[in-house]
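Take a look at the structure below.
Left out: one protein chain. Kept in place: all the others.
Order as written gives the chain letters A, B and C; numbering starts at 1 within each chain.
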Amino acid sequence: MTRSLSITVDPIAEPALVSGRTLSPGMGAAVSFAGVVRGLEGSDPITALEYSCFVPMAEHQFHLLFDRLAERGTVESVRLVHRIGRVAVGEASLWVEVVSPHRAEAFQACQWLIDEMKRVVPIWKKPLRD
Amino acid sequence: MTRSLSITVDPIAEPALVSGRTLSPGMGAAVSFAGVVRGLEGSDPITALEYSCFVPMAEHQFHLLFDRLAERGTVESVRLVHRIGRVAVGEASLWVEVVSPHRAEAFQACQWLIDEMKRVVPIWKKPLRD
Amino acid sequence: MTIRVTFWSYFADLAGCAETSVTLPERATVGLLLESLYRSHPALADLRRSTLIAVGVEYQDADHVLADGDSVSLFPPVQGG
Partner (left out) sequence: MTIRVTFWSYFADLAGCAETSVTLPERATVGLLLESLYRSHPALADLRRSTLIAVGVEYQDADHVLADGDSVSLFPPVQGG
């Protein structure tokens, strides 16, 4: 399973990421998710989220999750970009793509990865109202 | 709910579709799916799939499905492109994107739409081995 | 009345044509149309249990009453995606 991980302060360039996708001939499904900062945190309007990250541990924990995906044997490729620092409303903080032979596996793996990330990867967010 | 449907013989330009996404400030999740022609149909190698389509009925049936998504009230936007005609191995035949406030809804709606499409939308495929 | 019938996907190969017309009594049902078609195109009869039927752009079943000028489509299970 190929894996690509980026934890970055740069904006997430989704079109370029999509252009960069490579598929072997056995692959039939690419599921991707973009998580975008909403203008409300609870019921309060915000302008941005400030993401902080314990980067070495986040990278390690992401790779432990990728290891578990690889063990399934049904995922050909996973790519994940998490933006940190200030992310304005309407901008993506997270992009995940999973490529598999069949769509059910790709959907399930993509959702599993996001759920697990939200449990174990040390990233936190703070609402900004400036 | 905004909806965009294209049934086309042209290649699916995913990066341009992603660039064209618009989100209102309440939206937090965009899930997209690309269905790609695999090099094997069952256990036989193929070079392409030839998709045929009863276009007016396909459009009508897609819109009935979009109507049902709209009734949920949790989907802001759905965009779907189905390529017909000859689609080579490694090329996308289907692209679907669902935008919702939260990711669970977006994942569920995207999968539901594909499942229902495969039940009711009159499109058929024939393996080509030339 | 005259009903135009279109066969989609490999149903056209089985029927030996992509389109045909069937003359039926007024207020005939889809079921009556199918009986007529299965006599003239017996290869389709074997697949009747998996056959999908549309009148215009809507799915219909055997009880549906046809009207003069209706276009009926017969096709195998769909396979989009």
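Following the convention adopted for this analysis, a contact is a pair of C-beta atoms (placed from the backbone, for glycine too) under 8 Å apart; a residue touches a chain by one contact, two chains touch by 3 or more.
Just so it is clear, the model here is predicted, and its values are computed rather than measured.
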Checklist outcome for this item: Contacts of the unshown chain among the visible ones are A
Item to check | Omitted-chain contact residue, chosen from A:L23, A:A48, A:V98 or A:M117 | outcome: A:M117
Next on the checklist: If the hidden chain were put back, which residues of subunit A would touch it?
Outcome noted: 35, 51-54, 56-61, 82, 93-94, 114, 117-126
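Basically, only the chains that are shown with their structure count from here on.
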Checklist outcome for this item: Sorted by contact pairs, first entry is A-B
Checklist outcome for this item: Cα centre of subunit A to Cα centre of subunit B, whole Å, reads 22
Checklist outcome for this item: Within subunit A, the set of residues that touch 2 or more other chains is 103
Checklist entry - Which residues of subunit C are in contact with two or more other chains? => result 81
